[in-house]
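Below you'll find the structure I mean.
Shown here is a partial selection of chains from the complex, left in place.
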Amino acid sequence: MLNEARLFPAEPGVRKIAEKLYETVRDLPIVSPHGHTDPRWFAEDPAFPDPAALLIQPDHYVFRMLYSQGVKLESLGVPQVDGMQKADSREVWRIFAKHYYLFRGTPTRMWLDYTLEKQFGLTELLTEKNADTFYDTIAAKLQTPEFRPRALFEKFNIETLATTDSPLDSLEYHKAIRESGWKGRVVPTFRPDAVVDAEYADFQGNLKKLGELTGEDTSNYKGYLAALRARRRFFIEMGATATDHGHLTAMTADLGEAAASALYAKIHAGTADAKEIQLFQAQMLTELAGMSVEDGLVMQLHPGSVRNHNLGIYKKFGRDKGADIPSPTEYVRNLRPLLDKYGNEPGFTFILFTLDETTYSRELAPLAGHYPCLRLGPAWWFHDSPEGMTRFREQVTETAGFYNTVGFNDDTRAFLSIPSRHDVARRIDCAFLARLVAEHRIEEQEAFEVAQDLTINLVRKAYKL
Amino acid sequence: MLNEARLFPAEPGVRKIAEKLYETVRDLPIVSPHGHTDPRWFAEDPAFPDPAALLIQPDHYVFRMLYSQGVKLESLGVPQVDGMQKADSREVWRIFAKHYYLFRGTPTRMWLDYTLEKQFGLTELLTEKNADTFYDTIAAKLQTPEFRPRALFEKFNIETLATTDSPLDSLEYHKAIRESGWKGRVVPTFRPDAVVDAEYADFQGNLKKLGELTGEDTSNYKGYLAALRARRRFFIEMGATATDHGHLTAMTADLGEAAASALYAKIHAGTADAKEIQLFQAQMLTELAGMSVEDGLVMQLHPGSVRNHNLGIYKKFGRDKGADIPSPTEYVRNLRPLLDKYGNEPGFTFILFTLDETTYSRELAPLAGHYPCLRLGPAWWFHDSPEGMTRFREQVTETAGFYNTVGFNDDTRAFLSIPSRHDVARRIDCAFLARLVAEHRIEEQEAFEVAQDLTINLVRKAYKL
């Protein structure tokens, strides 16, 4: 079912150029510097349980669309906060197949079609009628050695895969992977939200645990910062090259030491109000930038998602259930304190993401086209799609060029979808370059170089991999 | 003059697909669930007066463009607040013809060309030179029985036409239509702005009239809500399936009963300040959503227009004179109180519109791609145009899919333009689908299904028609 020319422009001349470009990047290794796969998979190499548990229940792209059309999450067996999850896996798969038409025109459809055909050899369009055949085929394959995580990792030709981890995580699975002798490169990423965002679940407990793990006194600011530094060192030992920060806004601050210490005292005591909680996060972005200048970890910022928008769903099903909604995000004034302090530091790399596409041409490309530390992460989340990635290139390239971007992130929990996502990204980049060549805006020879750069060179360089 | 391939992509392969798709939807009936035609036309079936009164004087798309280039509204005979309207109809038509070049590249031009050719057989481009011939031809046809409203309604193959009506309206024309034996389906829409927006002209008088009409005591909140419920029942009896709400913002609120009653007391007394007036509207959106959950009326929200921006024009000519200007509109935080309360209610349908295209991919598609009650109305007003509708599909589909949208609204006062507007929408949808097929993003067979769905199935379902 997958057409070899998919996602390339229909005009035959442009399509031909796109095909030639794609030919040279299709088989390059996958470098995945940012994502949410489970390191346990690669440490313990278990079989994936069943089709629904693999492809539906953990994928909020999938079940939110079904939910938007009246399908109950309970009927899909989406895990609940109370641990309940009763739906029959085959029944879930049938519901999914029946509603597969809802994904027409979405990237989820492209990823799933690719996965079904390339990984499972299923070349028909999924329908209510063939649902059981699909289910049986997938279920059977999942029990074979070729479908164990490490085998897939190798089949997918993954050069490096980064996970995203709490600073309180023992990184035991990463340790186990390293000690196992297996050669797959899986590295952690330092994501300190749990000890930086005072509204995080059990925040005070997290601070305490941070102190215990590091032997630092996290009841004061100095000790808290020392503890963060210690955990960063540990992550670096375990292979980390980057940090990640998920904030509601891109606000940064540069309080003096006294003010920052006093603010931390309130945060630690749990007496800070909403404004102070936000200010503390802002202050910490600048502090953490300073630590990156010291220890070389590449810094990533993912702002702008209003989390858990649907109260009813949140209460019953918890986080990450497809109810995180983007909101307008401002960078120019918000980043100024951090950039005033570290914006011109050699060796510092700060990668910005956005869910607010209006900032591409207005704020992000002008910032990245000037500051030496700034790079732009690829089109993120809702915008990680053919139209979204095309808009990113169209709106960013003319001001920031290609070389202030950092290649592709699959950013996924859905391990099976990784090759499909990189395939879509490579195709869209080739389609974009093909148009530039056809319109005589760059030379064809240059486009071949840029295609290589976008696929592997820029990501290796930006993430120091 | 109308080329059969108009609005289809130039690339021959894509155009061919678009043509095939269009062939299957071109002659489907028109379902028009939201618009501003006058029900009197269909009750009394009068002849339309003359070309200027039909095509220019009531169409703010037309005369605002002439005004922007220095043509006085007085010279066009646009009705004034004091009732004055002196311009000679033929003279108005000549001014219009002389400035017809101003509409190059606008949808108004496409609608007018279609109307002139398809309804009046005028196949030349309108110019100063042929203005009189055009005038005479149109004027003569308007006197024939074929150009009476009911005859046109039938010729246009309209399945359902919804008007937009004040809750204080007697719906006498709707009643007359139903009693006349004529089979055309014209239904009212409940638009309560006049009794919800305390800045509406004669608001206090409106509340009083609302009480009189329903026998409820609108001097207190309980009576006011009961009166609204009564009027909704009446509208439902008269065929209504939907409500509509025109607010400055998408703000909603969920005050407790005591606070809401106290706020209403101030609103009723006319002592509320600007903030309270806005809060009351926000509270009422949630109350009216609750009524929709009860009585099944589909709810529509049209926010974001700064009305009557030009003070001088407003004073002399009144409302709806082409000086309503969109402004940035926020949905994610503003809709939260309403969605917290009713967002997961089965059977509730809440259709969102926007004049702020930045919200398509950032806020509206993620919201509609999650909440079961939410659907996205089509590209609205300034964006009801080839480029605007294309942007809507490109920016909405990848996150919300096709099935969280509701087909097309012509949203017009200009009865003659209805077929032309639906024709443009059908063509643009087919052009968009053709690109997806040509780029192998959906199968051709699926595109045929989606084209049917976008043209008639989704609108019938969303509006319960």
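Order of writing sets the chain letters: A and B. Residues in each chain are counted from 1.
As a working rule, contacts are C-beta pairs under 8 Å (C-beta built on N, C-alpha and C of every residue); 3 or more make two chains touch, one makes a residue touch a chain.
Quick caveat: nothing in here was measured; it's all calculated off a predicted structure.
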| item | value |
| --- | --- |
| Copy count for the complete homomeric assembly [2 present here] | 3 |
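Please note the rule applied: only the chains that are shown with their structure count from here on.
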| item | value |
| --- | --- |
| Rotation angle superposing chain A onto its copy chain B by C-alpha atoms, nearest 5 degrees | 120 |
| Centroid distance [mean C-alpha coordinates] between chain B and chain A, Å | 40 |
| For the chain A and chain B complex, residues of the former touching the latter | 1-3, 5-12, 64-65, 67-70, 101-107, 109-110, 125, 306, 309-313, 322-328, 355-358, 382-383, 385-388 |
| Complex interface listing, chain B residues touching chain A | 9, 11, 13-14, 330, 332-333, 336, 339-340, 343-344, 346, 358, 361-363, 365-372, 374, 394-395, 397-404, 435-436, 438-443, 446, 449-450 |
